[in-house]
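A protein chain is absent from this complex, but the other protein chains hold their places.
Should a chain be cited, it is by its letter among A and B, assigned in written order, with residues numbered from 1 in that chain.
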Amino acid sequence: MTISLRNVLLVVGVAALYILEGSTTFWIFSGSWDSALKMLNFALIGAIMSLGVNLQWGFAGLFNIGIMGFVALGGLATVLVAMPTTPGAWSAGGWQILAGLAMGAITIVGAVKMYAYLPKGWLRNLMTFALIAVGFFAFRAVFDGGVAGVEAINPAATGYLGGLNWGGENYKDYGWLTVVAWPIGGVLAAGAAWIIGKTALGLRSDYLAIATLGIAEIIIAVMKNEDWLSRGVKNVNGLPRPVPYEIDLQNDLGFVERAASWGLDPTSASTLYTKMGYAILFTVFLVALLWLAQRALNSPWGRMMRAIRDNEVAAEAMGKNVTARHLQIFILGSAICGIAGAMMTTLDSQLTPTAYQPLRFTFLIWVMVIVGGSGNNFGAVLGGFLIWWLWVMVEPLGLWIAEITTAGFDPDHWFRIRMEDAAAHFRLFTMGLVLLLVLRFSPRGLMPEK
Amino acid sequence: MDFLNAIVAFSNYVLVPGAAYGAQLALGALGVTLIYGILRFSNFAHGDTMAFGTAMTIIITNGLLALGITFGPLPTALLALPFGIAATCLLVLFTDKLVYKFYRKQKAAPVILVIVSMGVMFIMNGVVRFVIGVRDIRFTDGERFIISARDFKEMTGLKEGLAIKTTQGITVVVAIFVVIVLFWFLNKTRTGKSMRAFSDNEDLALLSGINPEKVVMVTWMIVAALATTAGVLYGLDKSFKAFTYFQLLLPIFASAIVGGLGSPLGAIAGGFVIAFSEVTITYAFKKVLVYLMPDSLEPTGLVQLLSTDYKFAVSFTILIIVLLFKPTGLFKGKSV
Partner (left out) sequence: MSEPFLIGDAMTGGYGKGPDILHECTISANKGEIAVIVGPNGAGKSTAMKAVFGMLNVHGGSVRLDGEDITKLSPQERVVKGMGFVPQTSNIFTSMTVEENLEMGAFIRTDDFSDTLMQIYDLFPILKEKRFQAAGELSGGQRQQVAVGRALMTQPKVLMLDEPTAGVSPIVMDELFDRIIEVARTGIPILMVEQNARQALEIADKAYVLVQGRNAHTGTGKELLADEEVRRSFLGG
C-alpha cells in the first residue's frame, strides 16, 4: 500500500484527538490521561470489531447487522473460561443441563434428517412435527430439572455453572485465563455464525440483515434469561484481569517509588499502569489481526472475495463456490467480533447482558466501517478510533453547544434547561448525521479502497 | 362448563391480546412492505418513524388535555392522531427530499439505501429522545374496559372472566378501518393503481407517464399515516418507550417477510401469524388445561412452551422457516 500524504494526515489527526484529550483542558477536552487511555482502550476494541465487519462488508458485501450478538457471545466466553467453577453446580444439574441440550440438538438434527429422508407428503410433515414436539417436551423435562438444580445454589452470589477457572477462592490469580478466553470467544461467535450462515447466507441481502438482527436479539435474550449460564440480569461481576489490580500496585513499595520518580501519586499511577497494560494487550491483538486481514486481502483468496463481491454471477460462472466463500468470510468476520467482545468484557471486568444494545454494538460499528472506508482495513481501524472518540466526546460537545447557544440566558431559563437536557441525546443524532454526510459526500469513506 | 371456561380463558389470554397485537404488527408491516414495493429497500427507520409519530401524538394529546378537551370514553390520543400523522408526514417527506431522493436519482443499490435508512434511524431516534425523552410513557385515558373480567363473570356466571380493554377494541376497529381504506385506495383510485403499477414494473410505469416523484410522495404519506397509527395503537395498548419501538422492527419485518415483501395482503396475514405465534408460544397454558384435563392429570408446571422473554425467538424462527420453505413469503412477494 502506498502511503499517501492524505492518509498520514488522517492518522496524525485522529491520534491528535486522543493526545489532546489527555493533555489539555482546552475546549471540550478533559486533560486527563486516565480518560484518554480509557477512551483508547474502547477504541482499540471498536477498531477490532470494525475490522471484522469490514471483512464481511468490505471484502464480501455481506450485510450483517447482528454484530451485537457475536460481541455478546465473546463476552460470555470470558465468563465461561475465566470465572471459577461454582462448587457443586455440575453435580446439582450441570450434567443434566448438558444432557438436555444434547437431546434438543439430537431432536433438531433428527428432524432435519427425517424431513430429508421421508418422501414428500402430509405424513412427512406430521412425523417431523411429532418428532419435534416429543423432542421438545423431553428436552424441557430434562433441561428444566437441571436448571432448577443449578440456580438453587446460593442464587445471590452464584446460581450459575461458573467457568473453567480451577483457582476456586483464588481464581483472580489466574487472570491470564481471560486472554485465553479471547480466541475462545472468537470460536463461540464463529459457531453461531456457522449456524446462521448455513441457513441465511443463500438468501438476499435484506433477509440476511433481518436474520442477523434477529439472532443477535435472541442471543441477548438467552443471556438475560438463562441464569444458569450467565446469571442473567444479575450480571457476573468480578471477572479476573490479565493486568495487575490497582490496589496491589499501590501496596507495592517498588511501584510507589517508581511512580514518585515520575512525579505521580500512587493512585493515579496505578490506574494509568493498568490501563496501559490493557492498551498494550489490545494493541498487540489489533496489530496481529490487522496484519492477518491485510495478508488475506492481498492473497488470491482476498482477490477472489472481491471478485465475488463485485460480480457474483460472473464469479459463479467461473466455477467459484460463492455460498461457501461467503460462509467462510462470514464466520471469520463474526469470530473477530467475538474476540473483541471477549476483550471488552475483560476490560469491564463484568458481564452485563442488559448493556448490549444494538445502537451501540451493531449500528455504531457500521458507522465506523462506513466512515473509515469500507474495503480498506486501515480505513476501518481509523474509523474505529475516530468514531469512538466522537461517541465519547459528543456529550461534552453537546454541553459546549448548549453553553454557547444559551450564554445570554438565566441558568434556569427553560431554553437553557432544555438545551442542557438535550446534550445527552445528542449522541445518536450526531452518529446518524455523520453517517449520512459521509455516505452522501464521500461514499467510499475517509480512506477509500484502492 | 369446564370446556366453556377453557375457551374463555384461552380467549382472554391468547385470542384477544393476539388479535390486538396482530393488528398493530399488520399496520407496521404494511408500512414496511409499501416502502419496499415502491422505493425498493428495507426501511430500518420504520420503528423510529412509528416512535416519532407516537411522540408527536402524545405531545398533542397532552396539549388537548391541558385545554380540557377529551374524547369522552375513548382515549384523547385518537383525537390527536390526525395531527400526529400530519407531523410525521412532514418529517418523512422532508427526509425523503433531503436524503433518499439523492440516492433514487443515482439509482443506488438497495443495500446502500438500507444503510442510509440506518443513518436516518439514528437521527430519528435522537429526535424522539430529544422531544420526549427515554422514559416509559402511558397516555391512555377514558374508559379502561369494554368488558371487564368481573362484569363478564357476572353476566355469564362462568368462573373465568373475559376482559376486553378499550384499547384492544379500538386497535382492532381502527386497524380494520385503515386496511379497508388502504385497499380501496390501492385498488380503486387512479393514484393507488399507479402506485401498484410502479411497484410492479417501474420502467413500464414511467413509459405510461406515471410520475415517479408523485408516487413516492404519496407512498411516504401513507407510510407516515400507517406508522403513526400503528405506533399510537401499540402505545395505547401497552405503553410508549422509544427503545421498545426500535425493537418492534424485528417482529414487523418478520411479518412483512413472512407475508411476502411488497404484498400488502401478505403484510396483514404475516402480522397476525407472528402475533398469534408469539402469544401462543409464550402463554402459560396451565389455566386453560386445568379445565380440560381430568384432575388427576392436572399439569404441575405452567405449561409454557417458552418464556415471554423469548418472543423475539418466535418471530425469528417462523421467519427462518418461511424463508427456507417459501422464500417469497405466504403471499407471493417480490424478490430482488
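The definition used in the following text is that a contact is a pair of C-beta atoms (placed from the backbone, for glycine too) under 8 Å apart; a residue touches a chain by one contact, two chains touch by 3 or more.
Quick caveat: nothing in here was measured; it's all calculated off a predicted structure.
For the chain excluded from display, the touched partners among the shown chains of the whole complex are B. From the set B:76, B:194, B:255 or B:315, the residue in touch with the chain omitted from the display is B:194, counting the whole complex. For the chain left out of this panel, the touching residue among B:155, B:204 or B:302 is B:204.
Residues of subunit B in contact with the chain left out of this view: 190, 193-194, 196-197, 199-201, 203-210.
Following the convention adopted for this analysis, only the chains that are shown with their structure count from here on.
Inter-chain spacing, taken between the CA centroids of subunit A and subunit B, is 31 Å. Residue ranges of subunit A in contact with subunit B, taken from their complex: 61, 63, 65, 136, 144, 199-200, 203-207, 209-211, 213-215, 217-218, 221, 224-225, 357-359, 363, 366-367, 370, 422, 425-433, 435-436, 439-440, 443. Of all residues in subunit B, those touching subunit A in their complex are 41-42, 99, 102, 110-112, 114-116, 118-127, 129-130, 134, 243, 246-247, 249-250, 253-254, 257, 261, 301, 305, 307, 309-310, 312-313, 315-316, 319-320, 323-324, 327, 335-336.
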